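Structure provided below as structure tokens; questions to follow.
For this view, one protein chain was removed and the others were kept in their places.
So, subunit A:
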Amino acid sequence: MADLTISTEHAGDEVVVAVGGDLDYDSHTRLEAAIDAALHSAVGGSPGGLVLDLAAVTYCDSCGLRVLLGAHRRATEVGATFALRGAHGQPARALRLTGLDQVFG
């Protein structure tokens, strides 16, 4: 079990939230909060885009997927683009199985 790590970086108009470790029932609310903060803390309003970097995520369960889906919805609501990148291994499989890879593009 790897603890969830989250780091947020602002790159131009975009916010990149890099996630690592296990994104599961026990940790998902932390990512939820971090994404909320990322979408609402940008100076001069919401960012133009939200990128979730999942390269270091070792495990993602359905609670984690729910956070990703929620992040997609919130980003769209504030008019920001949404992108996932870097998922591999089990998280990539979970995204593929649930069809979320198609939703997030």
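We take it that a contact is a pair of C-beta atoms (placed from the backbone, for glycine too) under 8 Å apart; a residue touches a chain by one contact, two chains touch by 3 or more; residues count from 1.
Keep in mind that, in the parts below, contacts and distances are computed from a predicted model.
Only one of "Serine phosphatase RsbU (Regulator of sigma subunit)", "Molybdopterin-binding protein", "Glycine cleavage system protein T" or "Urea ABC transporter permease subunit UrtC" fits the UniProt record of the hidden chain, and that name is "Serine phosphatase RsbU (Regulator of sigma subunit)".
Residue-wise, the contact with the chain that is not shown comes from A:65, picked out of A:15, A:65 or A:80.
Not every partner is drawn; the one left out touches subunit A at residues 1, 25, 59, 61-63, 65-66, 69-70, 73, 90, 94, 96-100, 102-103.
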